[in-house]
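Only one protein chain is missing; all other protein chains are in place.
Moving on to chain A:
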Amino acid sequence: MGSASSVLTQYDIEEVQEHCSNLFSQQEIVSLYQRFCQLDRNAKGFISADEFLSVPEFAMNPLSQRLLKMVDGLNFKDFVAFLSAFSGKATTQQKIEFIFKVYDSDNNGKVSFNDILEVLRDLSGSFMSDEQREKVLRQVLQEAGYSKESYLMLDDFIKVLSRSGLKMEVEVPVD
């Protein structure tokens, strides 16, 4: 499935489904393909950052730049795999893994105090000062039994987030 043609064969669909661990139904994959082709204006086989940002709802999101780094230039198969964390069939663990990846921008398997601070900066913008952000983070970390020097691993994320009933689901419109 190199360059984007407008028609998916049954083989293509099954290949994509396998790649996303069966988290999307075949119909959903077809819908996602239509969406992919719609965003990929000149059929290059991937969606550029500019094309993502032409969706105003996405461009306005505080975490858009961070997500853009993860999704920019992906081919369709990887695009679907990226979105699979938002499927209704995804487990809480898979969702937490996704959140961990968003924090772990340098992909070294651990999230530092600064990594969390960076995300907090994206979310709060100019409405919180750096001191306020550090103070907040230090306080909640301490309460949870961590310190400023701690590195959080995936297991720590799972421990902290499992109880909160994570709601992270997007419905794929199927014609």
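One rule holds for everything that comes next: contacts are C-beta pairs under 8 Å (C-beta built on N, C-alpha and C of every residue); 3 or more make two chains touch, one makes a residue touch a chain; residues count from 1.
Just so it is clear, contacts and distances are computed from a predicted model.
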**Request:** Pick, from "Trafficking protein particle complex subunit", "U3 small nucleolar RNA-associated protein 15 homolog", "DNA primase" or "Phospholipid/glycerol acyltransferase domain-containing protein", the protein name that UniProt gives for the chain of this complex that is not shown.
**Result:** "Phospholipid/glycerol acyltransferase domain-containing protein"
**Touching residue (missing chain; options A:13, A:81 or A:137)** = A:137
**Item:** Chain not shown: contacting residue from A:13, A:81 or A:119
**Value:** A:119
**Fill in**
chain A residues touching the chain left out here are 32, 35, 38-39, 41, 52-53, 55-64, 67, 71, 83, 86, 95, 98-99, 102-103, 116, 119-120, 123-128, 132, 136-137, 139-141, 143-144, 146, 157, 160-161, 163-164, 166-170, 172-173
